[in-house]
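Note that this complex is displayed minus one protein chain, with the remaining chains in position.
Per-chain numbering from 1; labels A and B assigned in written order.
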Amino acid sequence: MKEKVRLRDIGSFSVFVLPSLFVFSAVLLAPMLYGVYLTFTDYNPIHGASNFVGFQNYREALTDTVFFRQLGITIRYVIFSTILSNLVAFILAYLLTSKIRLKGLARTGFFTPNLIGGIVLGFIWRLIFSNVLTVLGQQFDIGILSTSFLTHPDRAIHALIIVTVWQYAGYLMIIYMAGFMSIPKDVQEAASIDRATGLRKVFSITIPLMVPSFIICLFITISRTFMTYDLNLSLTGGDPFGSSRLATMHIFQMAFQGGRFAVGQAQAMILFVVVAVIAVSQVLLAKRFEVES
Amino acid sequence: MRKYALINSIFKHIFTYLLLILFMLPFYLMIINSFKTNQEFITNPFSLPSSISFHNYIRSFEAMDFVNAFTNSLIITVISVFLILLTSAMAAYFLVRFKWVASKVIFGIFIASMIVPFQAVMIPLVSIYGRMELLNNRWTLIFMYAGFGQAFAVFIFHGFVKNIPVEMEEAATIDGCGRLRTFFKIVLPMLKPVISTVMILQVLWIWNDFLLPSLILLSPAQRTLPLSLFTFFTAFSVDFSPLMAGIVLTILPILAVFLLLQKQIVDGVMQGAIK
Partner (left out) sequence: MKKVILLVSAVVMMIVLLAACSDDGNGESVQQPGTTPQEAGNAEETQDTAAQPQDGETVTITFFNTSAEINDVFEEMFARYNELNPNVIVELIPTGIGGGQQEQLQALYAGGNAPTILNVDPVNVIEYAVHLAEFTQENSPWLWTYGAEGVVEAGTFDGRVLGAPWSVQGFGLLYNVRVVNEIFGGNFDRNTINTQDALRDFLETVEAAGVAGTLLHGANWSMGAHFLSLAYALQGTASSDGINFLYSLMDGTQNIEDCPIWRGLMDTFRMLVEHNYNRNDPLVANYDQDVLAFGEGRSATMFMGDWAWSVMGGFQGVDQEYGFLPVPWSNNPNDYGNTQIVMVIPKLNAVDASRSTPEQRQAAFDFLGWMHTDPEGQQFLLDAGFFMPFTNVRDDIEYNSMVQATAWYADQGRTINFGVFDYISADVWIETGNLMLQYMSGFITRDQLAEGINSYWRAQQ
(Lines give C-alpha, C1' and ligand atoms only; values in the text may rest on other atoms or scores of the structure.)
Protein backbone atom coordinates (compact mmCIF):
# COMPACT_ATOMS: atom_id res chain seq x y z
CA MET A 1 0.00 0.00 0.00
CA LYS A 2 2.67 2.43 1.06
CA GLU A 3 4.64 1.61 -2.03
CA LYS A 4 1.65 2.42 -4.20
CA VAL A 5 1.09 5.85 -2.70
CA ARG A 6 4.66 6.83 -3.28
CA LEU A 7 4.47 5.71 -6.85
CA ARG A 8 1.38 7.81 -7.29
CA ASP A 9 3.13 10.80 -5.76
CA ILE A 10 5.98 10.41 -8.12
CA GLY A 11 3.41 10.24 -10.88
CA SER A 12 1.91 13.55 -9.83
CA PHE A 13 5.37 15.00 -9.42
CA SER A 14 6.09 14.30 -13.04
CA VAL A 15 2.77 15.81 -14.10
CA PHE A 16 2.98 18.88 -11.89
CA VAL A 17 6.63 19.74 -11.59
CA LEU A 18 8.51 18.09 -14.42
CA PRO A 19 7.26 20.32 -17.27
CA SER A 20 8.25 23.40 -15.32
CA LEU A 21 11.54 21.93 -14.26
CA PHE A 22 12.31 20.77 -17.76
CA VAL A 23 11.93 24.13 -19.54
CA PHE A 24 13.64 25.86 -16.67
CA SER A 25 16.62 23.53 -16.78
CA ALA A 26 16.88 23.57 -20.54
CA VAL A 27 16.83 27.35 -20.79
CA LEU A 28 18.44 28.57 -17.62
CA LEU A 29 20.13 25.88 -15.60
CA ALA A 30 22.07 24.20 -18.38
CA PRO A 31 23.42 27.46 -19.87
CA MET A 32 24.22 28.64 -16.36
CA LEU A 33 26.28 25.55 -15.61
CA TYR A 34 27.93 25.80 -18.99
CA GLY A 35 28.65 29.43 -18.14
CA VAL A 36 30.32 28.38 -14.89
CA TYR A 37 32.44 25.93 -16.82
CA LEU A 38 33.48 28.70 -19.21
CA THR A 39 34.89 30.75 -16.35
CA PHE A 40 37.62 28.13 -16.02
CA THR A 41 38.59 28.43 -19.67
CA ASP A 42 39.87 31.15 -21.95
CA TYR A 43 36.69 31.01 -24.03
CA ASN A 44 35.72 34.02 -26.07
CA PRO A 45 32.65 34.17 -28.31
CA ILE A 46 34.61 35.42 -31.31
CA HIS A 47 37.06 32.57 -31.39
CA GLY A 48 34.95 29.91 -29.76
CA ALA A 49 37.43 27.16 -28.94
CA SER A 50 38.74 27.21 -25.40
CA ASN A 51 41.49 25.86 -23.18
CA PHE A 52 41.28 25.08 -19.50
CA VAL A 53 43.00 27.80 -17.48
CA GLY A 54 42.02 26.93 -13.91
CA PHE A 55 41.35 29.88 -11.61
CA GLN A 56 43.15 32.38 -13.79
CA ASN A 57 39.92 34.31 -14.63
CA TYR A 58 38.88 34.50 -11.00
CA ARG A 59 42.29 35.75 -10.07
CA GLU A 60 41.99 38.47 -12.68
CA ALA A 61 38.41 39.24 -11.70
CA LEU A 62 39.37 39.63 -8.06
CA THR A 63 42.31 41.90 -8.78
CA ASP A 64 40.18 44.26 -10.87
CA THR A 65 39.91 47.15 -8.43
CA VAL A 66 37.52 49.04 -10.66
CA PHE A 67 35.04 46.17 -10.40
CA PHE A 68 34.96 46.42 -6.64
CA ARG A 69 34.61 50.18 -6.73
CA GLN A 70 31.64 49.79 -9.05
CA LEU A 71 30.25 47.06 -6.84
CA GLY A 72 30.34 49.50 -3.94
CA ILE A 73 28.44 52.07 -5.99
CA THR A 74 25.97 49.39 -6.97
CA ILE A 75 25.33 48.37 -3.38
CA ARG A 76 24.64 51.96 -2.43
CA TYR A 77 22.28 52.24 -5.38
CA VAL A 78 20.50 49.00 -4.43
CA ILE A 79 20.01 50.00 -0.81
CA PHE A 80 18.49 53.38 -1.59
CA SER A 81 16.39 52.11 -4.49
CA THR A 82 15.04 49.20 -2.48
CA ILE A 83 14.06 51.20 0.56
CA LEU A 84 12.57 54.12 -1.33
CA SER A 85 10.67 52.17 -3.96
CA ASN A 86 9.11 49.87 -1.40
CA LEU A 87 8.18 52.79 0.78
CA VAL A 88 6.53 54.62 -2.10
CA ALA A 89 4.87 51.46 -3.38
CA PHE A 90 3.48 50.68 0.03
CA ILE A 91 2.06 54.17 0.39
CA LEU A 92 0.55 53.98 -3.09
CA ALA A 93 -1.01 50.61 -2.40
CA TYR A 94 -2.35 51.90 0.89
CA LEU A 95 -3.88 54.97 -0.74
CA LEU A 96 -5.37 53.01 -3.61
CA THR A 97 -6.98 50.38 -1.44
CA SER A 98 -8.60 52.97 0.80
CA LYS A 99 -11.61 55.05 -0.06
CA ILE A 100 -10.55 57.27 -2.86
CA ARG A 101 -12.10 58.56 -6.06
CA LEU A 102 -10.94 57.56 -9.52
CA LYS A 103 -9.10 54.55 -8.17
CA GLY A 104 -9.00 52.73 -11.48
CA LEU A 105 -7.48 55.70 -13.28
CA ALA A 106 -4.92 56.22 -10.54
CA ARG A 107 -3.92 52.56 -10.50
CA THR A 108 -3.36 52.66 -14.22
CA GLY A 109 -1.53 55.95 -13.97
CA PHE A 110 0.92 54.73 -11.38
CA PHE A 111 1.57 51.66 -13.41
CA THR A 112 2.26 53.41 -16.73
CA PRO A 113 6.01 53.82 -16.12
CA ASN A 114 6.27 50.06 -16.49
CA LEU A 115 4.60 50.05 -19.86
CA ILE A 116 7.48 51.95 -21.38
CA GLY A 117 10.62 49.87 -21.79
CA GLY A 118 13.83 50.77 -19.97
CA ILE A 119 15.64 52.24 -22.97
CA VAL A 120 12.99 54.79 -23.88
CA LEU A 121 12.38 55.57 -20.26
CA GLY A 122 16.01 56.50 -19.92
CA PHE A 123 15.84 58.88 -22.86
CA ILE A 124 12.75 60.63 -21.55
CA TRP A 125 14.21 61.11 -18.11
CA ARG A 126 17.44 62.34 -19.61
CA LEU A 127 15.48 65.20 -21.09
CA ILE A 128 13.73 65.89 -17.82
CA PHE A 129 16.99 66.06 -15.91
CA SER A 130 18.91 68.03 -18.50
CA ASN A 131 16.19 70.29 -19.89
CA VAL A 132 13.32 70.75 -17.45
CA LEU A 133 15.03 70.78 -14.11
CA THR A 134 17.83 73.02 -15.33
CA VAL A 135 15.34 75.57 -16.68
CA LEU A 136 13.55 75.56 -13.34
CA GLY A 137 16.86 75.83 -11.51
CA GLN A 138 17.98 78.84 -13.52
CA GLN A 139 14.58 80.53 -13.33
CA PHE A 140 14.28 80.26 -9.58
CA ASP A 141 17.98 80.41 -8.88
CA ILE A 142 18.23 77.03 -7.20
CA GLY A 143 21.91 76.22 -7.34
CA ILE A 144 21.62 72.46 -7.26
CA LEU A 145 19.22 72.38 -10.19
CA SER A 146 20.97 74.88 -12.43
CA THR A 147 23.16 72.20 -13.97
CA SER A 148 22.01 68.77 -15.00
CA PHE A 149 21.91 65.95 -12.47
CA LEU A 150 23.45 63.71 -15.05
CA THR A 151 26.71 65.60 -15.44
CA HIS A 152 27.84 65.46 -11.84
CA PRO A 153 29.53 62.28 -10.54
CA ASP A 154 27.55 62.14 -7.29
CA ARG A 155 24.23 63.29 -8.56
CA ALA A 156 24.10 61.00 -11.58
CA ILE A 157 23.66 58.05 -9.26
CA HIS A 158 20.88 59.92 -7.48
CA ALA A 159 19.19 60.41 -10.81
CA LEU A 160 19.42 56.70 -11.39
CA ILE A 161 17.84 56.02 -8.00
CA ILE A 162 15.02 58.50 -8.64
CA VAL A 163 14.06 56.89 -11.92
CA THR A 164 14.34 53.39 -10.49
CA VAL A 165 12.03 54.28 -7.62
CA TRP A 166 9.63 55.94 -9.99
CA GLN A 167 9.53 52.85 -12.17
CA TYR A 168 9.42 50.11 -9.56
CA ALA A 169 6.93 51.82 -7.25
CA GLY A 170 4.08 51.15 -9.65
CA TYR A 171 5.19 47.59 -10.20
CA LEU A 172 5.49 46.74 -6.52
CA MET A 173 2.26 48.59 -5.83
CA ILE A 174 0.42 45.83 -7.69
CA ILE A 175 1.87 43.19 -5.39
CA TYR A 176 1.28 45.22 -2.24
CA MET A 177 -2.28 45.82 -3.35
CA ALA A 178 -2.86 42.10 -3.60
CA GLY A 179 -1.43 41.85 -0.08
CA PHE A 180 -3.67 44.62 1.24
CA MET A 181 -6.74 43.10 -0.30
CA SER A 182 -5.98 39.73 1.18
CA ILE A 183 -6.16 41.06 4.72
CA PRO A 184 -9.49 39.65 5.89
CA LYS A 185 -12.21 42.26 6.13
CA ASP A 186 -13.21 41.19 9.61
CA VAL A 187 -9.76 41.92 11.00
CA GLN A 188 -9.93 45.43 9.61
CA GLU A 189 -13.42 45.93 10.93
CA ALA A 190 -12.45 44.65 14.31
CA ALA A 191 -9.63 47.13 14.33
CA SER A 192 -11.97 49.96 13.44
CA ILE A 193 -14.27 49.04 16.28
CA ASP A 194 -11.27 49.06 18.55
CA ARG A 195 -10.91 52.66 17.41
CA ALA A 196 -7.55 51.96 15.98
CA THR A 197 -7.33 54.64 13.34
CA GLY A 198 -5.01 55.82 10.63
CA LEU A 199 -1.38 55.21 11.19
CA ARG A 200 -1.79 53.12 14.29
CA LYS A 201 -3.92 50.69 12.38
CA VAL A 202 -1.30 50.49 9.67
CA PHE A 203 1.54 49.76 12.07
CA SER A 204 -0.16 47.44 14.50
CA ILE A 205 -2.33 45.41 12.16
CA THR A 206 -1.61 45.90 8.47
CA ILE A 207 2.17 45.69 8.39
CA PRO A 208 2.50 42.45 10.36
CA LEU A 209 -0.09 40.83 8.12
CA MET A 210 1.71 42.01 5.03
CA VAL A 211 5.03 40.36 5.77
CA PRO A 212 4.68 37.86 2.90
CA SER A 213 4.20 40.74 0.45
CA PHE A 214 7.22 42.48 1.88
CA ILE A 215 9.34 39.41 1.43
CA ILE A 216 8.33 39.10 -2.20
CA CYS A 217 8.76 42.77 -2.98
CA LEU A 218 12.08 43.17 -1.22
CA PHE A 219 13.43 40.14 -2.97
CA ILE A 220 12.26 41.43 -6.35
CA THR A 221 13.75 44.88 -5.83
CA ILE A 222 17.04 43.67 -4.45
CA SER A 223 17.62 41.11 -7.16
CA ARG A 224 16.46 43.35 -10.02
CA THR A 225 18.26 46.49 -8.95
CA PHE A 226 21.48 44.53 -8.66
CA MET A 227 21.02 43.61 -12.31
CA THR A 228 19.95 47.03 -13.61
CA TYR A 229 21.37 47.46 -17.09
CA ASP A 230 18.97 48.90 -19.69
CA LEU A 231 18.15 51.92 -17.61
CA ASN A 232 21.77 52.43 -16.67
CA LEU A 233 22.75 52.35 -20.31
CA SER A 234 20.12 54.75 -21.60
CA LEU A 235 19.86 57.18 -18.69
CA THR A 236 23.47 57.82 -17.78
CA GLY A 237 25.46 55.39 -19.92
CA GLY A 238 27.74 55.22 -16.90
CA ASP A 239 28.52 58.92 -17.31
CA PRO A 240 29.96 61.15 -16.19
CA PHE A 241 33.18 59.24 -16.63
CA GLY A 242 32.08 55.93 -15.28
CA SER A 243 30.84 57.25 -11.95
CA SER A 244 27.34 55.87 -12.44
CA ARG A 245 28.40 52.65 -14.09
CA LEU A 246 26.79 49.83 -12.15
CA ALA A 247 28.38 46.41 -11.71
CA THR A 248 26.44 44.75 -14.51
CA MET A 249 27.47 47.37 -16.99
CA HIS A 250 31.07 47.06 -15.95
CA ILE A 251 30.91 43.32 -16.49
CA PHE A 252 29.44 43.67 -19.96
CA GLN A 253 31.98 46.19 -21.01
CA MET A 254 34.72 43.88 -19.79
CA ALA A 255 33.19 40.87 -21.53
CA PHE A 256 32.04 42.31 -24.83
CA GLN A 257 33.93 45.52 -25.50
CA GLY A 258 37.15 44.73 -23.69
CA GLY A 259 37.30 41.30 -25.30
CA ARG A 260 37.82 39.48 -21.99
CA PHE A 261 34.70 37.41 -21.97
CA ALA A 262 35.73 34.75 -19.46
CA VAL A 263 36.89 37.32 -16.91
CA GLY A 264 33.56 39.13 -17.29
CA GLN A 265 31.76 35.85 -16.86
CA ALA A 266 33.76 35.16 -13.70
CA GLN A 267 32.78 38.56 -12.34
CA ALA A 268 29.16 37.77 -13.13
CA MET A 269 29.51 34.69 -10.94
CA ILE A 270 31.01 36.74 -8.14
CA LEU A 271 28.13 39.19 -8.44
CA PHE A 272 25.72 36.27 -8.34
CA VAL A 273 27.17 35.04 -5.07
CA VAL A 274 27.05 38.52 -3.52
CA VAL A 275 23.42 39.02 -4.50
CA ALA A 276 22.48 35.52 -3.42
CA VAL A 277 23.93 36.06 0.04
CA ILE A 278 22.19 39.39 0.48
CA ALA A 279 18.83 38.31 -0.94
CA VAL A 280 18.69 35.03 0.93
CA SER A 281 19.63 36.53 4.28
CA GLN A 282 16.94 39.15 3.72
CA VAL A 283 14.35 36.44 3.14
CA LEU A 284 15.49 34.43 6.18
CA LEU A 285 15.43 37.51 8.36
CA ALA A 286 11.97 38.45 7.24
CA LYS A 287 10.72 34.90 7.67
CA ARG A 288 11.65 35.00 11.31
CA PHE A 289 9.69 38.19 11.65
CA GLU A 290 6.74 36.47 10.01
CA VAL A 291 6.75 33.67 12.56
CA GLU A 292 6.86 36.09 15.46
CA SER A 293 3.89 38.10 14.31
CA MET B 1 -14.56 62.74 14.33
CA ARG B 2 -16.38 63.18 11.06
CA LYS B 3 -14.62 66.47 10.40
CA TYR B 4 -11.30 64.80 11.00
CA ALA B 5 -12.19 62.06 8.54
CA LEU B 6 -13.15 64.64 5.92
CA ILE B 7 -9.89 66.55 6.22
CA ASN B 8 -8.04 63.29 6.16
CA SER B 9 -9.81 62.28 3.00
CA ILE B 10 -9.18 65.61 1.25
CA PHE B 11 -5.53 65.44 2.15
CA LYS B 12 -5.33 61.90 0.87
CA HIS B 13 -6.89 62.87 -2.45
CA ILE B 14 -4.60 65.82 -3.03
CA PHE B 15 -1.57 63.75 -2.16
CA THR B 16 -2.59 60.91 -4.44
CA TYR B 17 -3.32 63.12 -7.42
CA LEU B 18 -0.10 65.07 -7.01
CA LEU B 19 1.85 61.84 -7.03
CA LEU B 20 -0.19 60.70 -9.99
CA ILE B 21 0.81 63.77 -12.00
CA LEU B 22 4.43 63.11 -11.19
CA PHE B 23 4.12 59.54 -12.33
CA MET B 24 2.29 60.38 -15.51
CA LEU B 25 4.62 63.17 -16.60
CA PRO B 26 6.85 61.09 -18.87
CA PHE B 27 3.83 59.37 -20.32
CA TYR B 28 2.30 62.74 -21.06
CA LEU B 29 5.54 63.86 -22.71
CA MET B 30 5.45 60.80 -24.90
CA ILE B 31 1.92 61.46 -26.08
CA ILE B 32 2.37 65.14 -26.90
CA ASN B 33 5.68 64.59 -28.63
CA SER B 34 4.28 61.83 -30.79
CA PHE B 35 2.27 64.55 -32.56
CA LYS B 36 5.18 66.93 -33.15
CA THR B 37 7.93 67.13 -35.69
CA ASN B 38 11.38 66.12 -34.57
CA GLN B 39 12.60 69.69 -34.60
CA GLU B 40 9.69 70.93 -32.51
CA PHE B 41 10.58 68.20 -30.09
CA ILE B 42 14.26 69.08 -29.86
CA THR B 43 13.61 72.79 -29.55
CA ASN B 44 11.17 72.34 -26.70
CA PRO B 45 10.05 68.89 -25.58
CA PHE B 46 7.40 70.39 -23.29
CA SER B 47 5.47 72.62 -25.66
CA LEU B 48 2.14 71.45 -26.96
CA PRO B 49 2.10 70.37 -30.59
CA SER B 50 1.34 73.25 -32.94
CA SER B 51 -1.23 71.12 -34.69
CA ILE B 52 -2.61 67.64 -34.24
CA SER B 53 -1.14 65.56 -37.02
CA PHE B 54 -1.11 61.81 -37.21
CA HIS B 55 1.82 61.94 -39.58
CA ASN B 56 4.18 60.21 -37.13
CA TYR B 57 1.69 57.48 -36.46
CA ILE B 58 1.20 56.76 -40.13
CA ARG B 59 4.93 56.82 -40.69
CA SER B 60 5.75 54.46 -37.86
CA PHE B 61 2.84 52.18 -38.71
CA GLU B 62 4.38 51.69 -42.13
CA ALA B 63 8.03 51.70 -41.16
CA MET B 64 7.47 49.13 -38.45
CA ASP B 65 5.45 46.84 -40.70
CA PHE B 66 3.05 47.08 -37.80
CA VAL B 67 0.49 44.41 -38.66
CA ASN B 68 3.12 41.75 -39.16
CA ALA B 69 5.14 42.71 -36.09
CA PHE B 70 2.00 42.93 -34.01
CA THR B 71 0.92 39.44 -35.05
CA ASN B 72 4.36 38.07 -34.19
CA SER B 73 4.39 39.75 -30.79
CA LEU B 74 0.88 38.55 -30.06
CA ILE B 75 1.60 34.94 -30.92
CA ILE B 76 4.80 34.86 -28.91
CA THR B 77 3.41 36.64 -25.88
CA VAL B 78 0.14 34.75 -25.61
CA ILE B 79 1.56 31.28 -26.00
CA SER B 80 4.56 31.97 -23.76
CA VAL B 81 2.49 33.47 -20.97
CA PHE B 82 -0.05 30.66 -21.20
CA LEU B 83 2.73 28.08 -20.87
CA ILE B 84 4.38 29.91 -18.00
CA LEU B 85 1.17 30.28 -16.02
CA LEU B 86 0.09 26.68 -16.48
CA THR B 87 3.39 25.00 -15.69
CA SER B 88 4.49 27.31 -12.92
CA ALA B 89 1.19 27.28 -11.05
CA MET B 90 1.18 23.49 -11.11
CA ALA B 91 4.78 23.29 -10.01
CA ALA B 92 4.28 25.80 -7.21
CA TYR B 93 1.24 23.94 -5.99
CA PHE B 94 3.10 20.65 -5.81
CA LEU B 95 6.16 22.19 -4.18
CA VAL B 96 4.02 23.68 -1.42
CA ARG B 97 1.87 20.65 -0.77
CA PHE B 98 4.56 17.98 -0.85
CA LYS B 99 7.09 18.91 1.77
CA TRP B 100 9.80 16.72 0.39
CA VAL B 101 13.44 17.68 0.65
CA ALA B 102 13.45 17.66 -3.13
CA SER B 103 10.67 20.26 -3.15
CA LYS B 104 12.74 22.56 -1.02
CA VAL B 105 15.82 22.09 -3.15
CA ILE B 106 13.94 22.69 -6.38
CA PHE B 107 12.28 25.78 -4.99
CA GLY B 108 15.65 27.00 -3.78
CA ILE B 109 17.12 26.59 -7.24
CA PHE B 110 14.23 28.48 -8.76
CA ILE B 111 14.77 31.35 -6.36
CA ALA B 112 18.50 31.42 -6.88
CA SER B 113 18.06 31.58 -10.62
CA MET B 114 16.20 34.87 -10.28
CA ILE B 115 19.47 36.46 -9.30
CA VAL B 116 21.29 35.40 -12.45
CA PRO B 117 21.68 38.33 -14.82
CA PHE B 118 20.41 37.38 -18.26
CA GLN B 119 23.61 38.46 -19.94
CA ALA B 120 25.57 35.92 -17.89
CA VAL B 121 23.71 33.05 -19.54
CA MET B 122 23.23 34.74 -22.89
CA ILE B 123 26.33 33.48 -24.68
CA PRO B 124 26.14 29.90 -23.32
CA LEU B 125 22.45 29.87 -24.22
CA VAL B 126 22.81 30.82 -27.87
CA SER B 127 25.87 28.64 -28.17
CA ILE B 128 23.96 25.55 -26.96
CA TYR B 129 20.85 26.19 -29.03
CA GLY B 130 22.90 27.25 -31.99
CA ARG B 131 24.70 23.93 -31.98
CA MET B 132 21.33 22.19 -32.02
CA GLU B 133 20.35 24.36 -35.01
CA LEU B 134 17.34 25.66 -33.14
CA LEU B 135 17.86 29.38 -33.55
CA ASN B 136 15.93 31.61 -35.90
CA ASN B 137 12.71 29.95 -34.91
CA ARG B 138 9.87 31.53 -33.01
CA TRP B 139 9.00 28.30 -31.19
CA THR B 140 12.48 28.28 -29.69
CA LEU B 141 11.88 31.80 -28.48
CA ILE B 142 8.56 30.78 -26.91
CA PHE B 143 10.25 27.82 -25.25
CA MET B 144 12.93 30.12 -23.86
CA TYR B 145 10.41 32.56 -22.48
CA ALA B 146 8.62 29.67 -20.83
CA GLY B 147 11.91 28.74 -19.18
CA PHE B 148 12.98 32.24 -18.17
CA GLY B 149 9.52 33.02 -16.81
CA GLN B 150 9.29 29.97 -14.53
CA ALA B 151 11.28 31.12 -11.54
CA PHE B 152 9.47 34.40 -11.00
CA ALA B 153 6.02 32.85 -11.48
CA VAL B 154 6.74 29.86 -9.25
CA PHE B 155 8.06 32.26 -6.63
CA ILE B 156 4.88 34.34 -6.57
CA PHE B 157 2.48 31.40 -6.80
CA HIS B 158 4.36 29.60 -4.05
CA GLY B 159 3.70 32.46 -1.68
CA PHE B 160 -0.01 32.48 -2.39
CA VAL B 161 -0.70 28.74 -2.58
CA LYS B 162 0.51 28.55 1.02
CA ASN B 163 -2.47 30.66 2.02
CA ILE B 164 -5.05 28.31 0.56
CA PRO B 165 -6.53 26.16 3.31
CA VAL B 166 -5.75 22.49 2.80
CA GLU B 167 -9.14 21.52 4.18
CA MET B 168 -10.90 22.54 0.99
CA GLU B 169 -8.72 20.27 -1.08
CA GLU B 170 -9.18 17.42 1.34
CA ALA B 171 -12.91 17.80 0.97
CA ALA B 172 -12.52 17.56 -2.79
CA THR B 173 -10.30 14.53 -2.52
CA ILE B 174 -12.92 12.81 -0.43
CA ASP B 175 -15.41 13.68 -3.16
CA GLY B 176 -13.26 11.53 -5.37
CA CYS B 177 -11.35 14.16 -7.27
CA GLY B 178 -7.86 13.22 -8.42
CA ARG B 179 -4.93 15.58 -7.84
CA LEU B 180 -5.26 17.17 -11.25
CA ARG B 181 -8.96 17.77 -10.93
CA THR B 182 -8.55 19.14 -7.44
CA PHE B 183 -5.97 21.51 -8.76
CA PHE B 184 -8.03 22.77 -11.66
CA LYS B 185 -11.36 22.82 -9.80
CA ILE B 186 -10.35 24.11 -6.38
CA VAL B 187 -6.89 25.61 -6.38
CA LEU B 188 -6.70 27.41 -9.68
CA PRO B 189 -9.92 29.40 -9.21
CA MET B 190 -8.65 30.59 -5.86
CA LEU B 191 -5.47 31.79 -7.45
CA LYS B 192 -7.31 33.98 -9.94
CA PRO B 193 -6.14 37.33 -8.60
CA VAL B 194 -2.56 36.14 -8.43
CA ILE B 195 -2.79 34.68 -11.90
CA SER B 196 -3.86 38.08 -13.16
CA THR B 197 -0.98 39.74 -11.35
CA VAL B 198 1.58 37.32 -12.73
CA MET B 199 -0.01 37.56 -16.15
CA ILE B 200 0.30 41.34 -16.27
CA LEU B 201 3.92 41.26 -15.21
CA GLN B 202 4.87 38.51 -17.65
CA VAL B 203 2.96 39.98 -20.59
CA LEU B 204 4.71 43.25 -19.94
CA TRP B 205 8.14 41.67 -19.89
CA ILE B 206 7.73 39.56 -23.00
CA TRP B 207 5.90 42.19 -25.01
CA ASN B 208 8.62 44.77 -24.42
CA ASP B 209 11.68 42.53 -24.50
CA PHE B 210 14.33 43.44 -27.02
CA LEU B 211 17.52 41.54 -26.29
CA LEU B 212 16.35 37.92 -26.38
CA PRO B 213 14.34 38.16 -29.62
CA SER B 214 17.17 40.12 -31.19
CA LEU B 215 19.39 37.08 -30.64
CA ILE B 216 16.90 34.42 -31.65
CA LEU B 217 14.84 35.92 -34.46
CA LEU B 218 16.97 36.96 -37.38
CA SER B 219 14.67 37.03 -40.34
CA PRO B 220 12.81 40.32 -40.87
CA ALA B 221 9.48 38.57 -41.30
CA GLN B 222 9.65 37.32 -37.73
CA ARG B 223 10.36 40.65 -36.05
CA THR B 224 8.40 41.56 -32.96
CA LEU B 225 7.26 45.09 -32.12
CA PRO B 226 10.28 46.12 -30.03
CA LEU B 227 12.57 44.82 -32.77
CA SER B 228 10.74 46.93 -35.32
CA LEU B 229 11.31 50.08 -33.32
CA PHE B 230 14.97 49.93 -34.39
CA THR B 231 14.04 51.97 -37.44
CA PHE B 232 14.05 55.08 -35.32
CA PHE B 233 17.40 54.61 -33.69
CA THR B 234 20.25 56.46 -35.29
CA ALA B 235 23.97 56.37 -34.68
CA PHE B 236 24.20 58.95 -31.92
CA SER B 237 20.62 59.70 -31.11
CA VAL B 238 17.05 58.74 -31.69
CA ASP B 239 14.49 59.86 -34.23
CA PHE B 240 12.22 60.87 -31.41
CA SER B 241 8.82 61.86 -32.66
CA PRO B 242 8.08 58.80 -34.80
CA LEU B 243 9.66 56.64 -32.09
CA MET B 244 7.19 58.07 -29.59
CA ALA B 245 4.33 57.29 -31.94
CA GLY B 246 5.70 53.80 -32.44
CA ILE B 247 5.90 53.23 -28.72
CA VAL B 248 2.39 54.48 -28.14
CA LEU B 249 1.23 52.00 -30.77
CA THR B 250 3.27 49.29 -29.09
CA ILE B 251 2.00 49.82 -25.59
CA LEU B 252 -1.69 50.43 -26.31
CA PRO B 253 -2.41 46.70 -26.43
CA ILE B 254 -0.78 46.06 -23.05
CA LEU B 255 -2.55 49.05 -21.61
CA ALA B 256 -5.81 47.37 -22.61
CA VAL B 257 -4.68 44.08 -21.06
CA PHE B 258 -3.72 45.88 -17.90
CA LEU B 259 -7.06 47.66 -17.59
CA LEU B 260 -8.85 44.36 -18.04
CA LEU B 261 -6.73 42.40 -15.60
CA GLN B 262 -6.44 44.94 -12.83
CA LYS B 263 -10.20 44.74 -12.42
CA GLN B 264 -9.79 41.00 -12.14
CA ILE B 265 -7.19 41.36 -9.41
CA VAL B 266 -9.29 43.74 -7.42
CA ASP B 267 -12.60 41.95 -7.94
CA GLY B 268 -11.09 38.56 -7.27
CA VAL B 269 -9.58 39.61 -4.04
CA MET B 270 -12.71 41.47 -3.03
CA GLN B 271 -14.70 38.27 -3.23
CA GLY B 272 -12.46 37.07 -0.46
CA ALA B 273 -11.01 34.21 -2.42
CA ILE B 274 -7.83 34.39 -0.46
CA LYS B 275 -7.25 33.67 3.20
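One rule holds in what follows: contacts are C-beta pairs under 8 Å (C-beta built on N, C-alpha and C of every residue); 3 or more make two chains touch, one makes a residue touch a chain.
Computed from a prediction, not measured in an experiment: that's the story for all the values here.
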| item | value |
| --- | --- |
| Among the chains presented, those that the missing one touches | A, B |
| Residue of B:I123, B:M144, B:V161 or B:L225 touching the missing chain in the full complex | B:I123 |
| Touch criterion as defined above, residue of B:L25, B:I75, B:A112 or B:L259 at the omitted chain | B:I75 |
| On subunit B, residues whose C-beta touches the chain left out of the figure | 38-39, 42-43, 63, 65, 68, 71-72, 74-75, 78-79, 82, 119, 122-123, 126-127, 129-131, 133, 135-136, 138, 184-185, 188-189, 210-211, 214-215, 218-222, 227, 230-231, 233-238, 240 |
| Interface with the undisplayed chain - residues on subunit A | 45-48, 119, 126, 130, 134, 147-148, 150-151, 153, 233, 237-242, 252-253, 256-259, 261 |
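Rule of thumb we're sticking to: only the chains that are shown with their structure count from here on.
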| item | value |
| --- | --- |
| Distance between the centres, which are taken as Cα means, of subunit B and subunit A, whole angstrom | 15 |
| Complex contact set, residues of subunit A against subunit B | 9, 12-13, 15-17, 19-21, 23-32, 34-35, 38, 45, 92, 95-96, 98-101, 104, 106-117, 119-121, 123-125, 127-128, 131-132, 166, 169-171, 174-175, 177-178, 181-185, 198, 212, 215-216, 219, 223, 226-227, 229, 248, 251-252, 255, 261, 265, 268-269, 271-272, 275-276, 279-280, 283 |
| Parts of subunit B lying in touch with subunit A, wherever the complex brings them together | 8-9, 12-13, 15-17, 19-20, 22-27, 29-30, 45-46, 83, 87-88, 90-91, 93-95, 98, 106, 109-121, 123-125, 127-128, 143-144, 146-148, 150-151, 154-156, 159, 162-163, 179-180, 183, 193-194, 197, 200-201, 204, 208, 210, 226, 238, 240, 243, 247, 251, 254-255, 258-259, 262-263, 265-266, 269-270, 272, 274-275 |
